[in-house]
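Here the complex is missing a single protein chain, while all its other protein chains stay put.
Let's look at chain A:
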C-alpha cells in the first residue's frame, strides 16, 4: 500500500497546520473556463459554476463508485462519457454537461432505472425525468414482483427464458425482519453506498455485501440470513446514505404503508446525542409531536453523518407516553 504523505505533528504552541495550498487547474465547462483546486472532481467543478448535475450513487461522505452513470459528462476527445462524480479535473480538460450525448445517456439511465426499480421515494427523479424527457414506461408493462427469497436464490450467469412481454424489474416484497429498520430492495438501485458505509469506509461491520451478478446482483447478508442473524449492529449508517428509501426506519416504513407519512408536517431539529461523551449530532425528524426518524448532519467534522444504534434508534424514552408507543410485534408498552 502506498505510504500516505506524513502530516507534520502540530506543535502545542505553533500555528495550526493547514494542508499545503493546492494548485489550481483550468478546465472549460460548457465553454467557460474556470479554475478549480487540483484533485477536484468534475462534479465539484460543475458545482462551482452552479451547474446542476443529477447524482444517485454519489455520496458526499463516501468514495465515489460511479455505478449509476446518471452524472455522466462529455470530456472532449474521450471515446466514452465520464462520470462527473469521480473523474478528476485535469489541466486543459474541456467538458460538456448538456450535450446531446450527455442528455441521451442521462435520459436512458433514468428510464432504465425507472423501469426496473421502484423510484417512488427517490428525491429528484420526477424533475430529472422531465428535464431529460425520460419515459420509464416505454419498455412495456412491468413484470410481476418476485416472491420473497426468489431473487436471492438466483444462480449467476443464467436467467429464465424471456419473451419480452413484460419488462423485468427487481421488485420484491420488503424484508422486514427486525424492529428497527426495513430493507425494501424493490427500491434498490445498487448504488453500493450501504455496503461501503457498513464496510471499510465507515462502520467496519461488514454485515452486507453485493451478491449475485448482473441484473440479479443484490445487496445481501451471507446466505441471505435475516439481519438478527447477521453481523449487523443496527447503527443505521446504511439508512443514512441510502438515496432511494430502500432502507428506512420501521416507523417511516409503517407510516408510509398507512399513508400517514407527511414530510410537509415534519420538523427537523439537530441536537446532541445524550448517550456518551462523543457528542454526535442527531437530527430528530418530528411529525405530530412524535420522533419518526433520526439522521445526522453529513458535514459534522467528527462523525460525517454516522451514529451508533443508541443515537440512531434510542429515542423512545423521549416520547414514552402511555398509549403512544410504536413498539411492534406485540412488544410490551412501558407504563
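Quick notes
As a convention for this text, contacts are C-beta pairs under 8 Å (C-beta built on N, C-alpha and C of every residue); 3 or more make two chains touch, one makes a residue touch a chain; residues count from 1.
Throughout what follows, contacts and distances are computed from a predicted model.
Considering only "Protein arginine kinase activator", "Branched-chain amino acid ABC transporter permease", "Peptidoglycan D,D-transpeptidase MrdA" or "NAD(P)H-dependent oxidoreductase subunit E", the record for the omitted chain gives "NAD(P)H-dependent oxidoreductase subunit E", by its UniProt protein name.
Residue A:157 is the one among A:31, A:50, A:77 or A:157 that touches the chain missing from this view.
Check A:96, A:168, A:284 or A:309 against the missing chain and you find that the one touching it is A:168. Listed residues A:34, A:96, A:231 or A:284: the one in touch with the omitted chain is A:231. In the complete complex, the hidden chain is touched by one of A:25, A:42 or A:207, namely A:207.
Contact with the undisplayed chain is limited, among A:125, A:190 or A:282, to A:190. Summarising the interface, chain A meets the missing chain with residues 1-2, 65-70, 72, 80-81, 83, 86, 88, 100-101, 104-105, 107-109, 112-113, 115-116, 133, 135, 138-140, 149-150, 153, 155-159, 162-165, 167-168, 189-190, 199, 204, 206-217, 220-223, 230-231.
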